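Omission of a single protein chain aside, the complex is shown with its protein chains in their original locations.
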Amino acid sequence: MASIRLSVPSKAASGDVIELKALIQYPMESGYRRGSRGEAIARDIITKFECTYDGEVIFKASFGPGVAANPFLSFHTVATKTGTITFKWTHQHGEVWSDSAEIIVT
Amino acid sequence: MIRIALAALIIISACGRQSAGPDPIPEINAEDVVSGYSFLTAETQALQDDDFANPGFLWVDRGERLFESTQGVSQSCSSCHSDGLVGAAATFPKIDPASGALINLEGRINMCRKDHQQADQLPYTSDELLSLTSYTAHQSRGMPINVDTIGQAAKHLSAGEDYFFTRRGQFNLSCAQCHNQSWGQKLRGDTISQGHGNGFPAYRFEWQSMGSLHQRLRDCDTGIRAEPLPYGDQTYVDVELYLAARAAGLKLESPAVRR
Partner (left out) sequence: MIGKPDKHPDFSRRGVLGLGAGLVSVALLPLPAFAAEDDMRAAQVKLFGDRPINVGRVNLKVPPIAENGYSVPVSINVDSPMTSGDYVKRIAIFSPRNPVSHIADFELGPRSGKAEVSTRVRLGGSQILNVIAEMSDGSLWSGTAEITVTLAACIIM
């Protein structure tokens, strides 16, 4: 199971621009390396990221092999209402990891 | 580039004084002892200092979950260590009173698994063991390294010191030639550090992962084209003790970020 870290402010005022940060444990094997016996190591990466706020997509990302291992992302959104912010990563072969955090908007 | 690196190493090698001779490589002056942190760029230092973005915390977090977990063990780590293990990592490696052996944190965790958790030994390079050592080491973050080097530990200290000052490998270099004699100088794009272990387990860019001090020692030995010792080898545990004694007073930084 991948280790995930999220940074979402627990509280915000309506209309505030807030920073969201996410980190996921994944080697992002580029497909361009060789093992100690010279064998090619196959590409094994997360290719998609999506963030939803109360069900609506607010940010998407698409990754190539040039994204560093243990992908880090920071982006922003406008705090609109109290709800759930969900972060979802999708592997090149379709496996999905997700985690979410609650925000209280006053 | 490789030729330049080789030439640089050969120059270091040629200038090196024999450790056993009348003019040995000196220890680093106590007032000059600094962490590997000081040799990093500002951006890398900032990553280590960022308690969210420092990727080492992915392992610390996982270690915390494993510490609380009862899966695969007769009881969780936290059922005994309910207050955590604050300060413990800063005192390792240490002598196990029952067996008289010098053990490091990895060894101590596996000993607990055998004696108190009826669980399998975790392989040295497993992500589980690395996560548990990362979590435990993090609880000593900011505390000075403080190992016991007297009594039964003395012979291990001396064996570790011996390894540190012995030339080895195709390049015929000792640890001391780079890290006592040449620290602060450039080797290709890097500044040579003093070779302290106070950041480990550490996240290394080169590994794109967290890794143990033994992994670092294996890389150093491979770098000088010497045969690396196996993970968990007693000599490496002895070197770990010597490095800790040599770094006495430096603060534990795990999860540090290193090149």
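Couple of notes before you dig in:
Order of writing sets the chain letters: A and B. Residues in each chain are counted from 1.
Following the convention adopted for this analysis, contacts are C-beta pairs under 8 Å (C-beta built on N, C-alpha and C of every residue); 3 or more make two chains touch, one makes a residue touch a chain.
Worth saying up front: this structure is predicted, and the values here are computed from it rather than measured.
Interface note for the absent chain: among A:Ala2, A:Ile58 or A:Ala101, the touching residue is A:Ile58. The residue touching the chain not shown here, chosen from B:Ser38, B:Ser79 or B:Thr222, is B:Thr222. Residue positions on chain B in contact with the hidden chain: 1-3, 5, 40-44, 47, 187-190, 192, 205-206, 208, 219-220, 222-224, 259, in rising order.
Counting the whole complex, the residues of chain A in touch with the unshown chain are 17-18, 30-34, 36, 40, 53, 56, 58-69, 71-78, 80.
Going forward, only the chains that are shown with their structure count from here on.
Between the CA-based centres of chain A and chain B the separation comes to 31 Å, rounded to the whole angstrom. Note for the complex: chain A touches chain B at residues 3, 5, 7, 21, 23-25, 27-28, 68-70, 72. Contact residues of chain B toward chain A in the complex are 52-53, 55, 57-59, 61-62, 208-209.
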